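And then chain A:
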Amino acid sequence: MKEIKIFARAGQGAITTAAILGEALFYEDKFSYAFPHFGAARMGAPMNAFLRFDQNPIRLRSQIYNPDYIIVIDPTLIEAEQCFDNLKDNSKAVVAVRENTNINNKQNTAISSLPAEKIAMDIIGRPFANTVLLGAFSKATGEVKLDSILKSVEVRFKSKPAILDKNIEAVKKGYESV
Partner candidate 1 sequence: MFSILAAKPKSSARNKTGSWRSTKMPRLLKKECINCGLCKFVCPEGCISGSEKNQYSVDSEYCKGCGLCAYICPKKDIEMIENKPEKSNSSEEAEKDKGVGK
Partner candidate 2 sequence: MKKFIEGSYAMAEAAKLCRPGVIAAYPITPQTHIVENLSQFIADGELDAKSVNVESEHSAASCVLGAQAAGARSFTCSSSQGLILMSEVLFCIAGMRLPVMLVCANRALSAPINIWNDHQDSIAVRDAGWIQLYAENNQEAVDLIIASHKIAEDPKVMLPAMVCVDGFILTHGMEVVDMPDQKDVDNFLPAYDPPYKLDVDNPMSFGLLGTPDVYQETRYAIQKTLEDVLGMIPEVGKEFGDKFGRDSLRLVEEYKTTDAETILVAMGSVCGTIKDVVDREREKGNKVGLLKIVSYRPFPKEVVKSALKSAKHVGIIDKDISLGSDGALYSEIKSLLPSDQKVSGFIAGLGGRDIKLNSVENIIKMAREEENSCKFVDLNKDILWDKFKTI
C-alpha cells in the first residue's frame, strides 16, 4: 500500500487531483481511497487531499501521517505546511516551484520540481498546476501510466470541452518536464 499527500490551497484542485489519480489507478486494476482533509475549507486556506492505493481494497480509514509521496501544488506552502516533514524513507516529492522557491530537504527526499504554475499559465491560461503535476507524478514515480492519467482527465473534463484539450496538453508537458 502506498500513500500520497497533496498540499494545496482550497480552490487549487487538490481533491480533483486525488480523484483523477484514483480513477487512473482504477484503470490499472488498483484500488484506491481518495479523501479530502475533512472540514470546512475557505478558498485560499491551506488544505490537503489524500490518496491510498494498493492491489487490494483499502481498509485503513485514518488520515495519512507518513506519506510515500507528496504532491505540492502551491509552492508557498512548502515551508508553512512543513511538507517535507514525516515522509517515509525512499519517499518522492513532486513539487511546483517558482524561481525563488527554496526547499529544506531534511530527509533527502527525491524531489522532482517543475515550474508547474508557469506551464499551466502558458497552456491553460490560468495557474492551475494540478494537471501538470499529475503528468510529472506519472513520470517521477512510475506508479501510474501516462495513458491512464490522460484517460482519467478526459473522463473528468468531458463536460468541459473548452478546457479538456488544454489539460491533456498540460499533463503531457508535466510528464516531459521531469
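Observations, loosely collected:
As a working rule, contacts are C-beta pairs under 8 Å (C-beta built on N, C-alpha and C of every residue); 3 or more make two chains touch, one makes a residue touch a chain; residues count from 1.
How these were chosen: all candidates are chains of the complex that A comes from, given by their letters.
Everything quoted here is computed from the prediction, not taken from an experiment.
One candidate from 1 or 2 touches chain A in this complex, that being 2. The residues of chain A lying in touch with candidate 2 in their complex are 18-19, 22-23, 26, 31-36, 38-40, 57-63, 65.
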